[in-house]
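I'd like to ask some things about the structure below.
Only one protein chain is missing; all other protein chains are in place.
Just so it is clear, A, B and C label the chains in written order, and each chain counts residues from 1 on its own.
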Amino acid sequence: MGSIFGKLFTAATFGESHGAAVGVVVDGCPSGLELGVEDIQHALERRRPGQSAITTTRDETDKAEILSGLYQGKTLGTPIAILVRNKDARPGAYDEIAKTYRPSHADYTYEAKYGLRDPNGGGRASARETVGRVAAGAIAQKLLVAQGIEIRAYVERVHDISLPTDYDAFPSISQVDQTPVRCPDEDTAKRMIERIEQIRSEGDSVGGVIVLRARGVPAGLGEPVFDRLNADLAKAIFSIPAVKGVEVGSGFSASLMKGSEHNDAFYCEKKKVRTLTNHSGGIQGGISNGEEIVLRCAFKPTATIFQPQQTVTADCQPMTLVSKGRHDPCVVPRAVPIVEAMAALVLADHWMRQKAQRESFCK
Amino acid sequence: MGSIFGKLFTAATFGESHGAAVGVVVDGCPSGLELGVEDIQHALERRRPGQSAITTTRDETDKAEILSGLYQGKTLGTPIAILVRNKDARPGAYDEIAKTYRPSHADYTYEAKYGLRDPNGGGRASARETVGRVAAGAIAQKLLVAQGIEIRAYVERVHDISLPTDYDAFPSISQVDQTPVRCPDEDTAKRMIERIEQIRSEGDSVGGVIVLRARGVPAGLGEPVFDRLNADLAKAIFSIPAVKGVEVGSGFSASLMKGSEHNDAFYCEKKKVRTLTNHSGGIQGGISNGEEIVLRCAFKPTATIFQPQQTVTADCQPMTLVSKGRHDPCVVPRAVPIVEAMAALVLADHWMRQKAQRESFCK
Amino acid sequence: MGSIFGKLFTAATFGESHGAAVGVVVDGCPSGLELGVEDIQHALERRRPGQSAITTTRDETDKAEILSGLYQGKTLGTPIAILVRNKDARPGAYDEIAKTYRPSHADYTYEAKYGLRDPNGGGRASARETVGRVAAGAIAQKLLVAQGIEIRAYVERVHDISLPTDYDAFPSISQVDQTPVRCPDEDTAKRMIERIEQIRSEGDSVGGVIVLRARGVPAGLGEPVFDRLNADLAKAIFSIPAVKGVEVGSGFSASLMKGSEHNDAFYCEKKKVRTLTNHSGGIQGGISNGEEIVLRCAFKPTATIFQPQQTVTADCQPMTLVSKGRHDPCVVPRAVPIVEAMAALVLADHWMRQKAQRESFCK
Partner (left out) sequence: MGSIFGKLFTAATFGESHGAAVGVVVDGCPSGLELGVEDIQHALERRRPGQSAITTTRDETDKAEILSGLYQGKTLGTPIAILVRNKDARPGAYDEIAKTYRPSHADYTYEAKYGLRDPNGGGRASARETVGRVAAGAIAQKLLVAQGIEIRAYVERVHDISLPTDYDAFPSISQVDQTPVRCPDEDTAKRMIERIEQIRSEGDSVGGVIVLRARGVPAGLGEPVFDRLNADLAKAIFSIPAVKGVEVGSGFSASLMKGSEHNDAFYCEKKKVRTLTNHSGGIQGGISNGEEIVLRCAFKPTATIFQPQQTVTADCQPMTLVSKGRHDPCVVPRAVPIVEAMAALVLADHWMRQKAQRESFCK
């Protein structure tokens, strides 16, 4: 239960980390959209492990196969199933921790919930599950780009190393991807990479912050009162492993401002209503206002570290755990395409919802 | 669209600020729960306006009527409809702003979305809509209390005035409500009230931070991978007007910690698995782990201020707006029961979902 | 659980037969639709009891109040709540059957499901619940009429008295309503009324068959593979109390035909694809084909009869039940507007779904 996302544009992911495959079934994508396996593959490349010295060494080619929903290069309007075989799965490599709860992993909670768990690589709790999300997100992004909507995520902070506070560009995807840490400022990126390498050498891990921006979003997306655009984006981002916080627009800093400082004054530009500032982050009353959507999310440090840790076994015996295996010392760079994918799923869904209601959104 | 919350335990709210009534239909509440109108009324009292010098002077008695779903003091398992008439509605009082977009309100976005809007008090965008949520939340809380689950929210910060950082009690409801600002520390509360009064005298407004805690939550609630408990809580809280950020457990500060600092070590207490620290905020892998659930949310300053503001009319003419009317200079204290209500709706829903799956949750 | 119908255009009904009120919250109706309480009232008049000698004598004025969702005569796009007070409720009149299970009523099953029940008039199992459906359906029909879609139901058969088999008009609403039995053929109607009166004089009851037709439905509504238009219509109609069977187009008789007899040959009329026959009932592959939608549904005889019946008490004691109270000897005539309402809810929902997907449906 809980592995289906969206109301009209839906993504149903499946797969365990070291099972036969991971993937997704997208139902509700409109017909007639040009789509090829290369669109999926390109997105998966950005997410896949083994890309650089600062990520896990697990080697997955992550070749996507589209099983259904396409005909002569276009979507049919029927479910699009995408399959990615697990190649570098090592079931059995986790036997020794099958009866131990790794700190700040989901071992204990999965067992509490289900009564059993797949210990191999965390099973379904592994970030490998996000392969399906990224594949689905690639389809959603294709749909959104055709509407003039552009989504971009990048790393703003790793540990305490941040982008300059005056950074305000909407970076291109190549600017983001120019370094493996996915921070669009070259100098900051260099220092982030150094920090990650240093932390790794200590057998430790770090977290960071990702910024998500979307431009070209028309005013009117989002459904009061529960399915607000900010609420659905927050749920989407919080569903990504390791996320601990989400801010929209001014976020927590809003609580330190007065109304006279925080309010976004309206003005008109070429007969279009605009705001002078964007503390609202592009969303007012849960509905997009046509300004850039801006969202920040915080990731905790990777739970797997290579230092001895106190924990317990399934039968409540204390023990000292020393982890082995392959893990990212910092998941933040690889989370960038996942954040984009989740945002794309939300925006595609709300775009369709609004079309269902308003003639003017149909054009 | 979007006014129904929940999957099994659902709340469908209705009503505009200055329309005939507001209310809610709760569908999915199990049968046999003892419930009376006083349970609803008690919760509404905590939310209603006109409670103190620091809130709006709108005078609503907020008398709830239960229209259905009860028989001889118990829930029937059928929909529970609750009606609250608007008494102090003043339709017409907003005529002058019917064609003006108030900064950082939802006037413009509602009009962009729907093509028309009810200008009276913000219509459906008004916080008055939350009456229905609080009524539904009262039923959910009754259900949860019977399971030993306790939910508490309180004000941690107003503007830059905070609870002492070492505050770590789980306050009683009377400790929270002993001051109108709903901060459980008397000295801090006093300074918060002073700040709000000062800000109000300036015709300005402020925001703040609310902490939500839940104890007695059994391990196992939350559905990987999209309907994680933290994700559903985040959506619920972000659906409350004026919320700009949500953190679970360590939140944004997690991104400044190393894994060796952040991981919550496991130990056993009376054969029960516990964690030494609670950076996870009671949720791991999207599933409750039996520790206290801890969440923080940031509220922006009230959008209505009594200083002149630049804005535009619906036909894009610039104008200076000077607001009149009745508004809270700080919505945070009155948001406390709303935060509790939304958390209760999420937990009741997930409790039922888990019961559907596991025999062991049925006892 | 289960009292919310629809995916985009949703209706959440509430209320017990002898509780304070019945009603509905419609969420998802597009904004800008002209709507007044008279639209609702007109539909309720067709459903309400006490209309003629062949219906129950329960006297309900069924005055509807619209509590929300309208502004200056138009829908806001927000939830539309409609309230109808129960006036002629007689709680207590059912005390003697509170511990007895009436044959073919829902007394036993409600108790088995919920562990308790409201015995007054069947509580939620009463057809009085359909007040909310008819109110919601009136809104849906208003929306559909604006798209050129017309829905009509009428009584085809009462007991063994049928419309002539060659009847093939699409009757006007006044032709349907010209007699209390709602059969558009005057002579047949007269014989039906005589039969119902005779059966009532015996303290007995009868059922019958209603035909539903919809014209002006564009080709393209219905979602393969589970949410087919015929499947959603069947669910909608089967959710009406006393329905025992549903046929679309040729129905059960299809099973007696050969493919060469049953297939609907295509031809073109003014560049529009048409079929020569309509055994498909306007739906092929679960999608409307532009021909008239035709559906038949069978109603069982009213469960309440005034002859002695064998049954048991809640503690399994055999007893003889002699019913009192006010009941329709034949529910079929009053079910006509309910069938129309449910069909309207399905068609409005699917119209919106299709708009979400296809540009060409937006015009």
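Following the convention adopted for this analysis, a contact is a pair of C-beta atoms (placed from the backbone, for glycine too) under 8 Å apart; a residue touches a chain by one contact, two chains touch by 3 or more.
Keep in mind the model is a prediction, meaning the values are calculated, not measured.
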From the list C:Lys63, C:Lys99, C:Lys190 or C:Lys235, which touches the chain that is not on show?
C:Lys235
Out of B:Met1, B:Ile151 or B:Met352, which is the one that touches the chain we can't see?
B:Met352
Which residue, A:Gly69, A:Gly121 or A:Pro171, contacts the hidden chain when the whole complex is considered?
A:Gly69
Full-complex contact with the absent chain, from A:Ile4, A:Ile173 or A:Cys362:
A:Ile4
Could I get the residues of subunit C that touch the absent chain, sorted low to high?
1-5, 13, 101, 103-106, 108-110, 112-115, 124-125, 129, 157, 159-160, 199, 202, 204-209, 218-228, 230-232, 234-239, 241, 243-252, 254-268, 271, 273, 275-276, 279-281, 283-290, 298-305, 307, 309-312, 316-318, 353-354, 356-358, 360
Against the hidden chain, subunit A presents residues 1-4, 8, 10, 12-16, 19-23, 25, 27-28, 31-32, 65-69, 71, 74, 76-81, 83, 113-118, 123-124
Which residues does subunit B use to touch the chain missing from this display?
7-8, 28, 30-31, 77-78, 224, 352-353, 355-359, 361-363
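One rule holds for everything that comes next: only the chains that are shown with their structure count from here on.
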Farthest CA centroid from subunit B: chain C
Write out the two chains that share the greatest number of C-beta pairs in contact.
A-B
Round to the nearest whole Å and give the separation of the Cα centres of subunit A and subunit B.
26
Cα-centroid distance, subunit B relative to subunit C, in whole angstrom
39
Give the residues of subunit C that touch two or more other chains, as numbers and ranges in rising order.
8, 28, 31, 77-78
